[in-house]
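Note that this complex is displayed minus one protein chain, with the remaining chains in position.
What follows is subunit A.
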Amino acid sequence: MVGNAEIRFGRNRESKQSDEFEGGLWFVRHFFEESSEEKPLPIWAPDTKRAARARALQGSQPQSLEEDVLRENTSWAAEEAQGNESLEHAFFSLDYQHVQVPFEITLWIMLASLAKIGFHLYNKLPSVVPESCLLVFVGLIMGGIIYGLNNKSPPVMDSDIFFLYLLPPIVLDAGYFMPSRPFFENIGTILLYAVVGTIWNVFGIGFSLYGICQVESFHLQDVSLLHNLLFGSLIAAVDPVAVLAVFEEIHVNEKLRILVFGESLLNDAVTVVLYKLFRSFCEMPAIKTVDVFAGVGKFFVVGIGGFLVGLTFGMIAAFTTRFTKNIRVIEPLFVFLYSYLCYLTAEMFHLSGIVAIIACAMGMKRYVEANISLKSHTTVKYFMKMWSSVSDTLIFIFLGVSTIGENHEWNWPYICFTVIFCLIWRALGVLVLTFFVNRFHINTVTSKDQFIIAYGGLRGAMCFSLVFLLPDFHRKQLFTAATTVVILFTVFVQGMTIHPLVDLLDVKKKRESAPTVGEQIHIRFLDHLLAGIEDISGHWGQYYWKDKLEYFNSNYLQKILLREYDQPKSSIVLLYEKLERKHAIELAEAGQLGHAPSHPSLLNSHRTVIADRKSEDILNPDVLKNIQEILARSLYRIRRTVPAYNRHTLPGETEPTEQAKEILILQHRSLWTEISESDTFSSRKESQKADSYSAQGDSSPKPKLCRSLTVENAEKAQELKHNRSKSVCVISPLQPSGTAWVNKKETEELTPDI
């Protein structure tokens, strides 16, 4: 703990008393890396340190620990600007040091969140100006205030805080909710842009800036090629945080979004390697060819190593959730713990942490979601979104704060050319690469898409942190200035103009309609069809590999990673259940609102329902639809108002299931009312069309089924399953009570059911 505190705050500096309480803003110093200020020791510093400090302060021998502490307290108290008396006599004392760090952190997060509320209060603002711009602006104001009050540079965001605490939640959120189908369909293109595109940009920018440095009038002769390449490596990378923030608000089509976003995530591997490579080159006296090859090899290690680490942790996480059935409350924790561990492990080995965490999230998602409960799933989703949102906001605010100050050397020619070259090389890179992609791929990238990809190459806080990690050399401030300007340019200018440009160019937008079950079925069908055709034609395309992976998954992975007695549900069934759940919730709400007061008895019991229905037997079929709707609503209500009727009483189910199954049951019950209606009232054809619950299919077998059901007993409901051989759809009710109800209707009994 102490070590951490030192690294975070002190970096092995001499500890002397801090002397401030200026304007209430002194707390910010303690959170950031400082240039020359000192800090008081946090409460967890060991006593020896305190003793040393006390000694330093008073030059006397330490006697006992208590006396030391007491003396320290008194000395601190004495030096405070407010001049408190010794602590023993104060009724009401201020001990800020005690809560300092958590207090400051919370205050910053609070500021960030309040800023967010502020923006969204005024509805029009987020559509014109992206949120990231506003946050940077707030940061700029804060920085300006701090600067104005202290007359010193405001503190700069510590790179460790960024890389270890602020970045992982965002990347985890991105990886977990990445739509895997478009991602893997476009993976070739994404990798091409991420790897080759980034390398192209790095070398392009590095060499052209070196060329600029050769011009004598700019006074930049002393910036060597290596320095320029190092700078190029950190400025060339597209930043996932910025891209996410901006592309959230412009709803472009799925493919385009995944291309830019995937690229911004995966180029981390390249950035890490190149940055470290050039940095080590800067410090080495001579560079041999071997080193260059070592660098290339290192890239594969970093990328593939990160991927493997991520996958391993993902599989372990999935395996762990297999056993969490009895402790559902901490299930979400595993998701976060394993992902974070994975990131830290990758960083520990100097592998690409981002690639690792993405691989972990994508790998474990499928199995974890099958294993954890619905509530845990919701928790995971909301916590992830919340953390990533907070991180995102904090990053942009700190970006703004850190811009102000005296860390910069404003050499305008260099800065302007940096911006220009970033744009030019990105555009060129995208053009050339897309040319190759379109030749070898069916999935062409149109020129409008290309423009958005090039224009959407935003730089952000990653570049910023990397520039502050640079070793101190005499031209570092030039680089920080250039980085700051590039980031501000991309965030403000590109961020604000991309939305009107998307509209102007009429780029294909995301289709907003809801997913349908039919589509899922057809997609799967096409997958299998294409896999088969690829087999026949001997072409090992993406469907072939996808098929192989699915086979491996279903035969090996699922057996290990999924809980045994759970049926692995296909995505079709999952989607269906999700949609039905939503539908049922809507119905329930509509039922509440539209509850007909003329049937108050319907609220109470099953029996009353039957009684009411019996009284309406004589009505003509035109009112049938109304009755069915009312019944459906009432059925749902009854289920909720009768507390004894819980999931455990449903026979025929192996374990308690979630609401979805209940809804399915509900639907089937209402389906049965449909069927029995048609039979009883001899109005087959009409009744089946009316209600939204009815299964539109072969109308002919249903009355037949119905008759067979009513003849049999409830216990014999299982026999219906054997009808499958007739290839007639059998909708067997999940519980005898449904059948019993139908039976009762037919036989006109009133035995209470539930």
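Assume contacts are C-beta pairs under 8 Å (C-beta built on N, C-alpha and C of every residue); 3 or more make two chains touch, one makes a residue touch a chain; residues count from 1.
Throughout what follows, contacts and distances are computed from a predicted model.
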Choices "Gap junction protein", "Golgin subfamily A member 7", "Large ribosomal subunit protein uL23m" or "Calcineurin B homologous protein 2-like" - which one is the UniProt name of the chain not shown: "Calcineurin B homologous protein 2-like"
Identified contact with the non-displayed chain, of A:Asp222, A:Asp503, A:Asp535 or A:Glu589: A:Asp535
For subunit A, residues in touch with the removed chain: 440-444, 511, 513, 516-519, 521-526, 528-539, 541, 544, 547-548, 551, 567-570, 572-573, 576, 579-580, 664, 667-668, 689, 692, 695-699, 721, 724, 727-734
